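Note that one protein chain is taken out, while the other chains of the complex remain in position.
Letters A and B mark the chains as written, and numbering starts fresh at 1 in each.
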Amino acid sequence: MNFSVVGTQFFPLLINGLALGFIYVLISVGYTMVYGVLRLINFANSEIFMLGTFATVIVTRNVFHFTIDTPTSHGGKLILILLCCLLASMAVSAIAAVFVEIIAYRRLRAKGANRLGSLISAIGTSIVLSEAVRLMTHSLPVSDPRVLAKFNLFTIHGVGLRIDQLLVIVFGAACFVAVDRFVTKTRVGKAIRAVSMSEENSKLMGINLNRVISITFLVGGLVTGAAAFMYETVYETTVFDVGFNMGIAAFTAAVLGGIGNLRGAFYGGIALGLAEEFFSAILGTQWKAITVFTVLVLVLLVRPNGLFGEAVQQSRV
Amino acid sequence: MINLRDKGAEIWEGWNKPTRTAFAAIVIFLAFLIPFAGTFPLTSFFNTPLVSFQAILVYPVGMYILMALGLNIVVGKSGLLDLGYVAFFAIGAYTAAIFGTKTSLNIWEILPLGMGFAMLAGVLLGLPTLRLRGDYLAIVTMGFGEIVRIAVLNTPADGGPNGIPGVPNPPALFGQSFDLLNQSHFFWLVLVMILAVVWMVRRLSVRRPGRAWEAIRQDEDVALLMGVPILRYKIWSFSIGAAVGGAAGVIFASQQMFVAPQTFTFNVSVLILSCVVFGGMGNIWGVILGATILAYIPERIRQIANARQLLFGLALIIMMNLRPEGLLPRKKREHLSAQERADLKATRAALKASKKSNSGKASK
Partner (left out) sequence: MNLTTKRTLGAAAAVAIVLGSVVATSAQAAPKSVSIAWQNAITGRNAGLGADELLGAKTALYEYNKTNPAVKVTFVNEDDVSDAASASAVALSEAQNPAIVGVLGSCCSGATKASFPAWKSGRLPIVSMSATNADLTNPKLPQSNGFPFFHRVVPTDDLQSVALARFAVKGVSSPKVYYIDDQSTYGSGLRDSTAAAFKKNGTTVVGKDTIAAGTADYSSAASKVVASGANVLVYFGYYSDAAKLKKAVDLAGFKGTFASGDGTLDNGFITQAGAASANGTLITAPTVPFELAASAAILKDFTAATGEASPAGHAYVTEAYDATNTFLQCITEGHTTRAAIQNCLQTETFSSIKGSKFTFTRYGDVTGGAPVGGFVVKNGVLAYLGNA
């Protein structure tokens, strides 16, 4: 127990937690949207994220020929590189997400299989994707060269706000608002919400189910790809199983907020990011996961459908 | 695709009692001979390269079957998605390791203790969380699995990341000693445990708990309205499943003679769940088949060390796409009398005939 660290390091922990939290928010949006329409945990979402991180690394290393020792970039070139990385990550993740839907879910859905069947085929897809990347990278972690010089924007009492963290917080919030508006305001978004309320009724209303589900995966993939880009900007490294821990954390965040609920994912992600940083500072990093899960269980005991949960759900296993 | 499960059930129900007993006896007898399949010329194809065939039969094959049968009670019978089943396996293994090295108890005495601790953990976890539904339960159980692993890792008293070496082998039984060079004895032990679990599950299924679980699985609200004490039966299902996992853990620790936290990761829970769903949720024969295949195949292809996990993943995708309900899905129609079966057959035949005549018309 070390509470003094909260006093001396409150602001760095807060900012680290927010940056991590916004990355969680975007990944859990991927989980929660798919859950909304399919009532399924998309186990392959962690691999969609992993592919996105590799897209950023490949663009930086192979397209712009950065090495680990290349000096950081600035000005117009910096913006160009960051934009290319972002677009590449989003594109790769989105394609991967649509691909996952076709491989792991579509056929099983057409056959009217039970939910766990698709869960296992998603796990299979997840294994295939991560193993393929593992073979290609020889199980080695790959570091992402630093493109953006990480200077402090301003410093008060020795506490700084780093440019990359600010970028992640601002960009993360913007992404989330965009998705939120897409789902609430647009026609396709309304179709997605209709399907998540009732598959049967939305079919009767003439909604093309397969199309809506594909679009849901696509949007979830785009957002997850953005999260992957942000992750690389802050942590600058990736490995074939990077998605595993991030996926579990983001999924926990989605459940904490109430899975299937977009705004729940937002609050859940932020809460989880902050909780992880502060708990590991106070108790020691090795107790982080335990405290996070304990908090989750306590929240679920008081509010069985998460902080901002949907209405009662059927246990349809 | 033909439904092997129904076909099998049909044949089985057509037999009289002595035939059934004889068939079961032959199957069990053949199962006891499996350890020699690796060296017997006709079946030597099954021998595993680079790893001892008899050791593979104990872990992973035997252990996975045992655990999958235990998890099947929770997931397949009562429809509770448990993603942290490895916790009970770990509790059993660590009970064996701690009591085996710190006290003079032998493994036979520890076995009920390990099952007891696992059951206790199941009840303690179940009481607050089994009110949760569906995927909320899934994530809480997943969290529980991780909590157990990390707590073990963070506790110096149980060796932390170093694990506990020197777990004793079980004392000899009927003059058969259990040690590393006698893996077939371990296999027979696991086989006896598997048979015991199969017997238990079959008995429970046709009695009150089995019917209660089935009702809960099909519709919890209706079950509640019909007066099924849901929470009590859910906790029973959870703790019986946990006890099976705990028993597997005790035997695992004493066979490996070493336990370490890195063995009990989330991946094991996922793998066991895959065994259950892959084989056919709710059907013990399917679960056994699924666990056998998923545990054995990666060891059989160990020579292609690098790509075997990839092939494993591919197999999951392809098989689930081909047979979404698993290799041997659960029985769809329960308890048909001979008369009903005859009626069904007649209806099917009539349907077929009418289809044929219809298609005949279309072609004209």
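Everything that follows uses one rule, which is that a contact is a pair of C-beta atoms (placed from the backbone, for glycine too) under 8 Å apart; a residue touches a chain by one contact, two chains touch by 3 or more.
Keep in mind that what you see is a predicted model, and the values were worked out from it rather than measured.
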item	value
Touching the absent chain when the full complex is considered, from A:5, A:63 or A:174	A:5
Residue, one of A:13, A:116, A:192 or A:270, that touches the chain absent here	A:13
Sole residue of B:260, B:273, B:287 or B:316 that reaches the chain not shown, by the stated touch rule	B:260
Residue of B:188, B:233 or B:278 touching the missing chain in the full complex	B:188
Absent-chain interface as seen on chain B, which is shown	25, 28-29, 32-33, 35-36, 39, 50-52, 55-56, 59, 153-154, 160-163, 165-166, 174-176, 179-185, 188, 256-258, 260, 262-263, 299, 302, 305-306
Touch list for chain A against the chain that is not drawn	2, 5, 8-9, 12-13, 16-17, 20, 68-69, 138-141, 143, 145-146, 150, 158, 160, 162, 231, 235-237, 239, 241-242, 245-246, 276-278, 280-281, 284-286
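Basically, only the chains that are shown with their structure count from here on.
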item	value
CA centroid of chain A to CA centroid of chain B, Å	33
Chain B partner contacts - residues on chain A that touch it in the complex	35, 39, 41, 103-104, 107-108, 111, 113-114, 116-121, 123-128, 131-132, 135, 248, 251-252, 255, 259, 286-287, 289-290, 293-294, 296-297, 300-301, 304-306, 312-317
Chain B to chain A touching residues, read off their complex	75, 79-81, 128-129, 131-140, 142-144, 146-147, 150-151, 153-154, 217, 220, 266, 270, 273-274, 277-278, 281, 306-307, 309-310, 312-317, 320-321, 324-326
